[in-house]
Structure formats: C-alpha cells, structure tokens
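The structure appears below as structure tokens.
For this depiction, one protein chain was excluded, whereas all remaining protein chains were kept in their positions.
A and B label the chains in the order they appear, each numbered from 1.
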Amino acid sequence: MSEPHRGESAPRAPLLSIEDLTVALPGDGDRPEAVSGISFAIAPGETLCLVGESGSGKSVVGQAVLGMLPHALPVTGGCIRFAGAEMPPQRDRAFGTIRSAQIAMIFQDAGASLNPVRTIGGQLAEILAVHGIPKPDRRPRVLEVLRDVALPEPERIARSYPHQLSGGQAQRAVIAAALLLKPDLLIADEPTTALDVTTQAEILALIARLKVEHELAVLFVTHDFGVVAEIADRVAVMQEGVLVEAGMAEDVLQAPQHPYTRKLIAAVNPTPRTLGQHGDTPILDATDVNLIYRSGFLGNRKALHAVKDVSLEIAAGRTVAVVGESGSGKSSLARCLLRLEEIDSGSIRFKGQEISTLTGAPLRQLRQSIQVVLQDPFSALNPRQTILSAIAEGPIIHGMAPADARQKAAELIELVGLSAQSGGRYPQEFSGGQRQRICIARALALEPEVLIADEAVSALDVSIQAQILDLFADLQRRFGFAILFITHDLAVARAIADDILVMKSAEIVEHGPADRVFAAPAHPYTQALLAAAPGLDLFRRGSAA
Amino acid sequence: MTDTATATRTAPSIPLSVKLAMIFVVCFVLFALFGHFLTPHGFRETSLFHRLEPPGTEGYLLGTDARGRDLLARLVTGAQITLVVAIVGTVIGAVLGSLLGIVAAAQRGKTEAVIVAAIDVQASLPIIIVALFMLAMFDNSFTLFLLLVGLNGWEVYARLMRGATLQAKESGYVTAVRALGATPARIYLRHVLPNILNIALVQFTVNLPLTILLETALSFLGLGVQPPLTSLGQIMSEGRDRLMTAWWLTLLPGVIIFCLALSVSMIGDWLRDRLDPTLRSER
Partner (left out) sequence: MTGYILSRVLRAALTMLVTVTLVFLFIRLSGDPAAALVPPDAPQEVIDQYARAMGLDQPLWQQYLGYVGGLLQGNFGFSIHTGIAVEETFLGRLPFTLHLGITALALAIFIGIPIGALAAIRRGTALDRFVMGFSVFAFAMPNFLFGLVMILVAALAFSAFLGGENANVIWPALTLGLAAMGSFARFTRSSVLETINAPYMRAAEARGVPFGMRLLRHAAPNAAIPLVTLIGLSLGALVAGSVVTEQVFAWPGVGQLLVRSVATRDLAQVQFLVLVVAFTMVMANLIVDMLYLVIDPRIRAK
C-alpha cells in the first residue's frame, strides 16, 4: 500500500466525508433505520470498498451521496461533505451540477442502465450537453472516453445500441459515461456482480487503472471480499445498517475483527472439503452426450449446440462440481442428466442401466433416484402449495400413503433446520435461504442416490450460501447420495467438490480431483478462470506465507 | 432483502367505490330475478289507453312505451335476458379460449401453430363484424346470437392462457415436480392450472362488461335479441324514435347498461390489483 493513505495522520483532506449518516426506513421494514450513524471518509485517489450483503444498507449510502434517495427513505441525521463543502439536501436541484461533473455513479446492471432505444454515443453526448459542453467538442470527447475504457472500435460502439454490446462492453460504456466530465469520485454499486468471472477481472483491472490515471477516488459497493482483495485501499463493512468494521484493506483481510467480517471472508476463501466415504463404482455416467436446441422457422432456423460430446462419471457418495461461465452449457447438461431434455446423441446410464431412452412410467420410476435442487428458490416452489404438501408430494407420487408421506415430510422439515410448525405455511412466507432448505427437503423425500444442484446457492447472500453448502455436506454424510453441483463460482466449487469438471462452450475442457485442479490447472481456460477469480490468488499467497 | 421473510397476507379493505359497485351488481341481479313482483303487468301486455305514459303514472311506475307496455316489466325481462346472454356468452368465450390456449401451450408443434393462426385471424376481425356477417348469412335465432356473443374475446383468453401456461411450464416448481416423477395430468391439474386460473378470472371481469356492451349494441341495432323477446339494448332501440318526447324509454335502459358495465369493470380492476398487482390491463 502507498504510504500517504495510511493511518489517521493522512496529510490530505478527505474528498468525501460522511459523518453519522442516518436514514430512516419507515413502514414495514425489518428495522427502523436503513442506515444508522455511519461515518467514513475517502481521500482523493483512494478506493474504499463498502461491503455488505443485500439489505445491509450499503447501496443506500451510495445513493445518499448523490442525493438520489427516494422520499420513502428520508435522511434523519448526520451530514455528507464533498471537497470540504456540505452537500445539498436529497433530490435538490443543486445536485444537477454535482452529478457526473464531480461525482459519477455506475450500477450493477450496466445493460439496464443504458436506454435501450438510443445509441451509446447519443447517450454519452447528452451528458456533455446537459453540462454545457459546446456541440463541436462533444463527439471527440465521447470517442476519447470510449477509447480510454479500451472499447474496440469506438466509432462503431458510439453508433451501437445497448443490446448490441456484451455485458462487459456495456459496463465499459457505462464507465466511459462516468468519466466524461472527469469527476473526482466514482461510486460503483456492485458493478461486476452480474458479470462472468473473467469479464469481472477485466472490469476490476480497468477501474484500478482509471483510478491511477485519472486520480479518481472510488466508493466501491460490493458484497464480495474477493473484489475487496483485488482493488480496495480501505474497507468498511456494513451489517443491517450499522458499520461493524473499517480499516486498511490488508489489515481487515488478514485479521478481521468482527465475526460478520470473518464470515464474509470465509465465503471467498473456503476450507476445502474433507473427503467423505466413497464408492468407486460409478452411479451415474454419461458418454458423448450431445444436445442441440433448435428454434425459428423457414429461412430463420437456428441451432444451438448446448452440450457437445460430454462424458462424465459420478461415483456413489461423491461430489462433482461442474464449473463454467454463463452460456457454457452446464445447466443444459444438468437438464440432460435429469432427463428433462431429450438428448440428440450419446448415452446416460444409472447404475449401468441405459436411461436416455426411457419414457413414460419407467422414466417416472427412475426419477426417484435422481433429484434436483434449482437455482432460484423463489420460483422453485408452487406458491399455492403448503411446504408440507410440497415435500410430501414426491413420496405420494411414488405410492406412499399420504399420512406416512406427511409424517416423513414433517421429519425432513426439521432435518433441514426449519421448525416443525412451519409445514402448514406457504413458500412466500419464507426467506430465500429457508426456501432452498425446503427444496432440499423436497428432493431428499424420495431418498435419491444422485442429487443434482443447479446453481443452488447462486441466488443467496454469501453467509447464507455457506449455511446451505454445510447443509448439503451434512446431509450427504448422513444419507450417502452423490452430488452433481453446477456452479459458476469457483469458491463454491472449492468448498463442496471432490472432483471438478470445467465446461467451456458446451464442452468439458478439464476434469480431475478438486485439489489438483485448483493447485495445478492444466487447461489454459481453467488457468484463466482461476486467475480471474477475485481474491483467490491473494488468499493463496496469504495461506502460503 | 433476501433473508427477511416477507408477505404476510393481510386482508385488504374494500374501497368505497368497489363496495358501491358490488351493491349495484347485487341489486341488478335481484331486480332481474324478482323485479316482476314490482309490477302487475306482463312485459308483452299492451294497453291502447296507456301509451307513452311518463314515469310515475299510477299503475305504471316507470311509464309505458308507444304500444302501452309497462316499461318496468320490460326492463325486468330485458335485464334477465341481458344477464343470461352476458354470463353464458362470457363463460363460452372463457372456457373455449382458455382451453385452446392451454392446449396450444401443452402440445406445442402443429396444434399450437394452428391455434395461434386462429388467434391471429380472430384478432384481425372485430367480433361485431363477425357477428353481423353471420347474422346476415343465417337466420337470426337466440342460440346463434348467444354463440356469437360467446365468441367475444375468446382469442384474448387463448393468448393470455397460452402465455401463462408456457411460463408455468418453464417455472422452477413445474421442473421440480416433473423431476419428482409426476404424471402430466398431475402437473397440469395440481400445479399449472391453480397458478394460471387467476389470469382467466381477471380477464373474465374485463370481458364481462365488453360482452354486455356487445349484446346491447347488437340488440340496439335491431340485429340481436328479436321481439317478442327483449333485452335492455332492444328496449333502447324501440324507444329511440321517441327520444325527444319520451326520453325515459331510451335513457333508463341505457343508464342501467352503463352502470352495470361500470360496476363490473370496477370490481374487475379491484380484483386484478388484489390478485396480482403486476398484471396489466390487457385492453
């Protein structure tokens, strides 16, 4: 870390200082204040990561700085100072000259924060126009910033509409918009959360470079300590509206004080799993599976090769993680193995018996043995069915007496860590993590031998993720089923898997024991993935030291 | 806020306007069912001595028409017919359209293509034009008229239900239940149907006033319900020539039609907001 920023005795005056900021949360919220008495400061050219999970109030702070808090969230105390001057009240007209010119902001979903029916160039030039830049100067400046964020062919990008850009390009365009008027502070609200890990790494590197080149201070709002490890000078951790820990990034990462901080860091740097009992006989295996999605009609026919010549093997009681970025075909593979898609060629065997050709009753019979937990716990449960009835449904379908099935369901509800009384309630009454527990109970009610989890923790906050992963491991020890865990998140894969399969463009490019793949990735793509995963190499360095 | 349990169901209070609308609908139904106790006259009973009596005439509470028939008695019968045509017609459209929509989404392939093409054709022909064409081609009978009115809006149900079924089919809960080994019958009856029925119900309340307006419009043109039977629209049509001298013959049934359509659509709007605030008006 560079010396000038260290310690309280920093000679430079803070660029942004927030003192005792309190924002009320009127109405039915789970707490009276969205943000309670937060104080921190950012020096010029410094990156501060504001870390917390959803609902921690971290985004509220970012919005308050730009005067964008809605009426529903009134500021009830404290003050925000920028470059020595106190900020106008929320939503004041005076913010018009501050936004973009002095403080710029970028959001999580870059694609959505661009107007879909206007060109990138038009939207960027508009910002210059709003701030009084004369017309002849606009276009050169727009092209200049587009070049600055390393977008290829700035001329073409300027003419493009948002939907013609990839997620990474859109985020670069949004960052370019933020740079237009050379602001002193950039507020970045989870700008890389929606991106694939390799794209995320590029965007983080871009922000780090711009920070130096433009002497830009950055308030980086994130939930991910991996990101903190990559770019933060300082860290502030928020939990339920309260600042629980703050300090220099290295200090916090190496020696977190607050238990909540420790939990968040552990999620990025999980303890690799200790191997459980294993059989060697494959319980589920596949050879040369191909799946092609066809769509369109007449001259418009399209075919998408979603799974290409995939072979894999899962031994009883083992956990295999399939890792890949979005569009790599990993979820399609899961649907093939679950027999939810008809494969175009290849074979899938369960305990040596061919299952890819089963239909009707024998297929329904097979489903007892291979169960699924899906990504989105909010859509995975029928909103009109009580959770007890949802969990009991599988056994009832397969011939168990309803009374026995309900008895079993009640036991499972307790087993996954919910109270026995909650069986009569509807899914809407549960949180995301609780719903995922219910989904696991529903899958286990059939006592499956293989459990396929499709991004089963991706929709959850990191601390909840850890709990659900523990639950998977615990139940696996108890019941001995094999798990195929589909995930885009290397930290999750590391926490749960014995074996790793890496997928890229519908094909498996690497597979092997987790230890080996993480320690010595063989395929260049795996190497790139590991290098891009935020924080992982830092932690590896840390644990080696 | 992923991990704070939400949505405890609270009973919402009914706004005053919706309460009034409900009261009107109940009164209208009671009027249709028991209104004939209010008058000693039959709806076809003519009296040469009591032609075009204004409302308030003794023995003729709401006055009489040009043939001396009691307006109150005619309104009761008109209300009955309008109510029957509206409800039967709306049910025909709802059942037919919903079934076609669900079948299209469940079967995909050629069946779906045919149904979607039929929806496109219907959508490019206003139902009143179809009705007029059929009434010109065939003899006007009450059954034909009922069927034609019943076709009103079937394509909207079909489109909505097809979309909703496709969405439900792709939803996580159906995927999970399929993976449990449920039969297609179980999936559709216990999981898909309960989740898409709301949409048909809301559309029903949007379609019902439209069906009332279609029936009364056709009857007003003299091409709908034929004498000796009568409906609210037909009463208006008969009174139209004497609008200047006996306005009540036209305006009374007209105002009843308007209030009925208004009440039903207000209840429908309220129901839509209650069942699903994200569901937008389809018209």
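Convention: a contact is a pair of C-beta atoms (placed from the backbone, for glycine too) under 8 Å apart; a residue touches a chain by one contact, two chains touch by 3 or more.
Since we're looking at a predicted model, the values are computed, not measured.
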**Q.** Among B:55, B:68 or B:222, the residue in touch with the chain that has been omitted
**A.** B:222
Q. With respect to the chain omitted from the figure, which of B:16, B:48, B:129 or B:185 is a touching residue?
A. B:129
Q: Kindly note down the residues of chain A that lie in touch with the hidden chain.
A: 66, 68, 95-101, 104-105, 107, 109, 112-118, 126-127, 130-131, 161, 163-164, 174, 177-178, 296-300
Q) If you put the missing chain back, which residues of chain B would it touch? A) 117-118, 120-121, 123-130, 132-138, 209, 213, 216-217, 220-223, 233, 236, 240, 243-244, 247, 250-251, 254-255, 257-258, 261-262, 264-266, 269, 280-281, 283
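By our rule, only the chains that are shown with their structure count from here on.
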**Q.** Contact set on chain B toward chain A in their complex
**A.** 1-8, 171-173, 175-183, 186, 190-191, 194-195
Q) Of all residues in chain A, which touch chain B in the complex? A) 30, 53-55, 338, 340, 363-368, 370-372, 374-376, 379-385, 393-394, 397-398, 428-434, 439, 442-443, 446, 459-461, 464
